[in-house]
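Let's look at subunit A:
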Amino acid sequence: MSSWAVVLFRRDLRLSVRVGGSALVGVLFFLAVVTVIPFGVGPDLNLLSRIGPAILWIGALLATLLGLDRLFQADREDGTLDLMLMAGRSLELLVLIKCLAHWVATGLPLVIAAPLLGIFLNLDPVATGAVTLTLLVGTPALTLIGAIGAALTVSLRRGGLLLAVLVIPLAIPVLIFGVSAADAAIHDPVPFLTPFLILCSLSLIAAVIGPLAAAAALRFAGD
Partner candidate 1 sequence: MDLGPHAGFIWASYGLCLFTVIGLIAWVRIDKAQQEKALKDLAARGISRARPAGEGKPSS
Partner candidate 2 sequence: MVLPWLIGLCVIAFAAGLYMSFFVAPEDYQQGDTVRIMYIHVPAAWLSMMCYSVMALSSLGTLVWKHPLADVSAKSAAPIGAAFTFMALVTGSLWGKPMWGTYWVWDARLTSVLVLLIMYLGLMTLWRTMEDPIKAGKAAAVLTLVGALNLPIIKFSVDWWNTLHQPASVMRMDGPTIHPDILWPLLVMAIAFTLLFFVLHLMAMRNEILRRRVRALRLRAASAAQPGTAAATAQPAE
């Protein structure tokens, strides 16, 4: 990886964890959503463990997408984005790096928190492991797809909700295969590998399409 990419990655990571950064809020939101669902659905542990993987996935989906609104906005507001656009660096790579840093700062904590939350949802160890694994593979795809929304809404003041609305339809395939891979691991007969591999390939596709589309959107937002 070229050195400017490393520099950018480290800067973005630093910004996420410093005061005012976003790293902690995402996990807390995840925790809050996962806690709140049983209040709605009811405390029936069988039911909860049945829909547990779905709850974790939906929580992660929302936490990821809603936390993405500042991905480019912060840089735009203080003029950083302008300088990045004219620096002659590959904008696609730049988006990819920013997504990576964002994922490490906010997506990875979600993955790490998932096993803990699995306990609240009465998931057995296998199910917990499966969900965590699918989240590990799937949340990068969510971040990358969300980046498109973040780039589209970069100049809008009410980013969060709108971004989520724009991007949720695109993220549904990730959700479907994520949950079905996790479910497959729980209910033995169904093969785990098929949906899991599809999930992996979705992540790879997102790693291509996300940066391409986001970079295009940023360029248009520029002029």
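Operating definition for what follows: contacts are C-beta pairs under 8 Å (C-beta built on N, C-alpha and C of every residue); 3 or more make two chains touch, one makes a residue touch a chain; residues count from 1.
Candidate selection criterion: all candidates are chains of the complex that A comes from, given by their letters.
Only a predicted model underlies this, so the values are computations on that prediction, with no experimental measurement involved.
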- prompt: Of the numbered candidates 1 or 2, which one touches subunit A within this complex?
  reply: 2
Task: Spell out the residues on subunit A that touch candidate 2 in their complex, using ranges where they run on.
output: 19-20, 24-25, 28, 31-32, 35, 38-39, 42-45, 48, 119-120, 122
